[in-house]
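A protein chain is absent from this complex, but the other protein chains hold their places.
Just so it is clear, A, B and C label the chains in written order, and each chain counts residues from 1 on its own.
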Amino acid sequence: MPSVNEGEISILIGGRAGEGISSAGQIIAQLLSSLGYRVYMYLDYPSRIKGGHNFAIIRGADFSVGAVRETVDVLLAMNKETIDLHKKRLSDNGAILYRADTANVAEGIGVDMKGILASEHAPPVMGNTALLGAFVRSAGIEWSRAEQVFRHAIPKEIELNLRVAHRAYEAGTELLTIPPLITKRLPVVTGNEAIGIGLIEGECLLYCGYPMSPTSNLLHFLAVHANHLGMQVLQPESETAAILIALGGAYAGARTAVGTSGGGFCLMTEALGLAGIAELPVVIVLGQRAGPSTGLATYTAQADLQFALGAGQGEFPRLIAAPGDADEARWWTTTCMDLAWKYQLPAILLADKILCEGMYSLDPMEKPTLQVVPLMAGEVEHPYLRYAMTASGISSLKFPPYKGEVIRVNSHVHDEDGITTEDPQVTRAMADKRAKKLQGLQEEIEKMEPVQVLGIRDASTAILCWGSNKGICAEIGRRLGLRVVQPVVLWPFPESCFARAMEGVERWIGVETNETGQLSRLLRQFGYVPEGVVLKYDGRPFAVEELEGELKGRVA
Amino acid sequence: MPSVNEGEISILIGGRAGEGISSAGQIIAQLLSSLGYRVYMYLDYPSRIKGGHNFAIIRGADFSVGAVRETVDVLLAMNKETIDLHKKRLSDNGAILYRADTANVAEGIGVDMKGILASEHAPPVMGNTALLGAFVRSAGIEWSRAEQVFRHAIPKEIELNLRVAHRAYEAGTELLTIPPLITKRLPVVTGNEAIGIGLIEGECLLYCGYPMSPTSNLLHFLAVHANHLGMQVLQPESETAAILIALGGAYAGARTAVGTSGGGFCLMTEALGLAGIAELPVVIVLGQRAGPSTGLATYTAQADLQFALGAGQGEFPRLIAAPGDADEARWWTTTCMDLAWKYQLPAILLADKILCEGMYSLDPMEKPTLQVVPLMAGEVEHPYLRYAMTASGISSLKFPPYKGEVIRVNSHVHDEDGITTEDPQVTRAMADKRAKKLQGLQEEIEKMEPVQVLGIRDASTAILCWGSNKGICAEIGRRLGLRVVQPVVLWPFPESCFARAMEGVERWIGVETNETGQLSRLLRQFGYVPEGVVLKYDGRPFAVEELEGELKGRVA
Amino acid sequence: MTDNNFTSRADNTWCPGCGNFAILQALKEVFAELEHKGIPREEIVLVAGIGQHGKLFDLLTINGFYSLHGRTIPVATGIRLANPDLRVICVAGDGDCYAEGLDHLIFGAKRNLDITVLVHDNRVYGLTTGQYTPTSPSGFRGRSTPGGIQERPLNPLELMLASGASFIGRGYSRHRDQLKRLIEEAILHRGFAFLDILQICPTYSDLTEYYNKHIYDWDTATEDFQKAWEKAREWNYSAEGRIGLGVMYKTSAPVFEDAYPGKGSVSREVRRAFTERLLAERI
Partner (left out) sequence: MTDNNFTSRADNTWCPGCGNFAILQALKEVFAELEHKGIPREEIVLVAGIGQHGKLFDLLTINGFYSLHGRTIPVATGIRLANPDLRVICVAGDGDCYAEGLDHLIFGAKRNLDITVLVHDNRVYGLTTGQYTPTSPSGFRGRSTPGGIQERPLNPLELMLASGASFIGRGYSRHRDQLKRLIEEAILHRGFAFLDILQICPTYSDLTEYYNKHIYDWDTATEDFQKAWEKAREWNYSAEGRIGLGVMYKTSAPVFEDAYPGKGSVSREVRRAFTERLLAERI
């Protein structure tokens, strides 16, 4: 009988697209969370709406978790295929719960889903609820606790769902124990939701998104809540339109954001430069997925960093932050918005499918949110100069209508008043002005913990990672005695903080979900050369055992 | 009386837009060329069609020249403004020829343009011809030589033009001597024309361009000659369309190219990745101009290198070559086409306004053109697999209709047959296949002199430059005793050739027409760190004196 | 390519009941018939957009270019210019080609490019799980518009008529025989042939009942622009109205590609000679 192994447990649930694997996974995550576990969920699905094979792995642990293991303790199978595909992952005394009418597996326990649904006159889509009920019982979770989670998590027909779940619960048997932990219970959110919350808290008033994995769900999340929030959520004709709508909004004083993936980001690059030279703030949520081109639409990669660094013709300041989990996603989204507005420039929040569609425990208290930068109101200036030269490079920001004044923003090289010029001196001066903003931004960022040190903080061998590889590297780093350095802000590159984080590091290895080691390439520009890189580029995230094995061999 | 100073002469001609400054400049360049000089012309004009101030500086020298001096020996003024603006550039005993009815300048010689035109009943647009006639006389050039040049260079109403020029010639006085050189006389072309010739010689069958400075003239050049060449030249609705038309053409077997500048390139980035994963060849002529965004439409910069390196989501092989003058532009354009087809990938020819719209002496013999890679015909393969795995990563390339076979190209991750897959193993294998092509390409390129060493080739202090700064750096390098290293191919970076070029270099300085030293940033990735950088980012190219002064201070 | 029914080994990943099955089947039958009529399968190229519709690319054993979202028409343009012997069929989505790629569609029609465009108009973004598209009816509640849209849909037939398409029709995924005939006629038409196919999407936008109630058949194709326009406006893709099926408009007009020289028509020697002459004039 399996029990929680070294303070952690992994559960895999699988079935066909359309059978509610994702929502069942979320409920399992919330169940573990209600027991005090920190949770993480990985969702794997092909690019289809119904059929095929979907699965989710939910891992609960007594530490902050952000990755899955190859091995799972419980296998919940909506069909036989799930068992066939994943049985090999089962830990030695793992448990299988499966839909009884699809398979007959010696080592598992069949759930009479068909019978249960029939007796409650419930539709087939509630099959996952039945499986969940059986799981609750098998995991030794009290019904009352489960009921509370179900009530929160199931949006429709809750009573019927509860009856179905309870029937399966009653019919089930206890197979394992998941001892409750005495820690604060944390809410569970997807990365997209964390970003959405960050946008809401960052006072985003206008969000524009053309659907694209893995950020479509950010659009959906905001759309559902838009009305309560006085937020405008818009799906325009293209990504090109999306970002220009956002920039129009920013000109008129609305905090704006857009969300997309690489293909859509391509179409935004021209406007990125416009934001740069016109000094218009905008937050771009760039959810990376496996490319190139259409690539693997529903799988992951960290392969757009070099693109984000150089996107758009010419040179202009930009902010790029790559949060590693939901906490960071929330905080840095708000911070990106604030900094974009303070420094009047585009900010790119670089996420990926793993972060966007994964679920995490969110610790709202980890870091206080920034003081939201007020829109610069202040006294009347006359004549108002949109691009007035200042020591910081930051000009005062006003919006039309501004009595007695004209406010001009311009994609051409322009003078302080925003009027087009071709003068070489002004050209240089304005470039210097923008560069000064970047310098100020960098200084401000250096005070914000833009580089995380995790694992064994004083080890002389380090692994370097970014974005969604944070969790897995931290976990393995602790186990293998490695320092883990994770730059969250990638541009302007926080050189001082990074140098501090690397003090005493004698050798380091890069860990990235791409083919060419894009972070390492960036670090080389600053004089840091890796001993090696561990790269994965098949669309899937590293599993703990896999990366641990790789790293063990290298750092021995 | 000025004479050619150390084997070189500089002539500035200025006037309003619409007065034919560019064509007059070209004729002067051809005149100097007919005397055996190597020539270079810089054209400076604002973003307007008529009025304003345009000027061209033509420099002839007994060495291969690619930059202008601040000082000029002859000032040809179509109006008073030209004198006012440029008089300060005149060398000590320089000559001014000007249109008599617009100014009265003590130190210059007025040309009675009005009278000459009136007596020939010639239209005002022939004013530049009159000025040229006077110049021919003042420079001591034989009339017959001039007549021949005029006949080649003037497309319309040649006899009337000749009468006008001759009248001015007769009325003029000799002011200086430009001794003929006993060297091969070379044709004079713009960089755009050199690229165009490279495309023609590269068997480009379909060229697509949406107008944009500085590559519009490439579109015009090809459009004029398309019919004789059996070439298809097309102006589509947008740059997005342009590159996709090109890729469609490539799929069906036509060598294709597109031309644009940064803003249009932004709109092509999504299709760049498509070319990458679908393994479709295309040549993209990217003429850089001063940004960011609309920037300074008719001025120059080298600020899109980092963009070109990273453009497009995901990772895929690409070729980036940045020729430094017309010879290189012609040769590398053809070579980009050949290599794009051999390795089935996108090639970016990275030019800039200086190269595209500047005029150069072209030495057709400098390097033999490549053997054009034949479209792989070969024997029938069955079943034909568009993405067959091979040792080189290169699959055999066939086009529909292919009897009995199906040819599929795909923007998704796909198997050997081009069918979409989400399989992790195939994903990795296909990425490795593409990476292998890049490796093969790099090896081939290392044999092609992808890195030029100029100046004093064994000096231990070097300047590093790329693209259109080649000429000026070579010239100054020779004078200051510096080695000049110019990587022409920037990706895949020719590491071995570069290392060889840098052997014995103890310190180096980067010279770039941008704000952040983009080449230096690339070189840092390969372990090369500059002692400093000399950057110019006001839209104008370096003048010889300016850069020489800067460098003298640094390398002393 | 020995199979006779153009069926590839790829998995079909559409939902049960999806209207795309009918379009797939119709295409297979049309290809077989064309082959019968002497148009070899090798001369057909399918250009697919990104969306559920694009999956035809994988499912059919036919030459294909799986392009980007919204970008079938420019690819088709390039193919036609490079080799005018090829027959190009674009399979596009309503999001794909009425939103992201609308300008290309209009320019394809303006140029009267000789291609066939089949729009799988399920009036929803299928593959990205159910957002509204330019042809979604007013009030449509999609995942990005849970409150229902207030916009009015575009009428693609009217737009195509205004843009210069020389063949315009409407099909319905539940009328497969008619659909097959329409597709074949569109492919055989010389010029820009456009079909808006009302494609049932049971998962996100099941309009079967609504369509069944309102459809009727247009009798013969008209060359009369005015009449065609009246037909196009019978239904505005939103409110009630008679939904005509069939060929709405058909005319003959000059084809874009004909103005261009064919493939590789000038020899390498001529090109060499040309550049040499050009350079000689520049000395």
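Observations
In the analysis below, contacts are C-beta pairs under 8 Å (C-beta built on N, C-alpha and C of every residue); 3 or more make two chains touch, one makes a residue touch a chain.
Here the structure is a predicted model, which means the values were calculated and not measured.
All shown chains touched by the missing chain in the whole complex, by label: A, B, C. Checked against the full complex, the one of A:V189, A:A297, A:L385 or A:L490 touching the unshown chain is A:V189.
The residue from B:G60, B:G94 or B:G209 that touches the chain not shown here is B:G209. Contact with the omitted chain, checked across C:P84, C:G164, C:P202 or C:G262, is made by C:G164. Contact with the chain that does not appear here is found for just one residue of B:A223, B:M389 or B:I456, B:A223.
In the full complex, chain B makes contact with the omitted chain through residues 18, 46-52, 209-213, 216, 219-220, 223-224, 227, 233, 235, 237-238, 263, 293-294, 297.
Mapped onto chain A, contacts with the missing chain fall at residues 30, 33-34, 152, 185-189, 197, 200-201, 203, 205-206, 225-232, 234, 236-238, 240-242, 244-254, 256, 270-271, 274, 278, 362, 364, 372, 383, 399-412, 414, 418-420.
Residue positions on chain C in contact with the hidden chain: 99, 101-103, 106-107, 110-111, 134, 150-155, 158-159, 161-164, 229, 254, 256, 259, in rising order.
Going forward, only the chains that are shown with their structure count from here on.
Annotation: 37 Å between the Cα-based centres of chain A and chain C.
With centres defined as mean CA coordinates, chain B is found 44 Å away from chain A. In chain A, the residues touching two or more other chains are 46-47, 263, 293-294, 297. Across the assembly, chain C contributes residues 50, 66, 68 that each touch 2 or more other chains.
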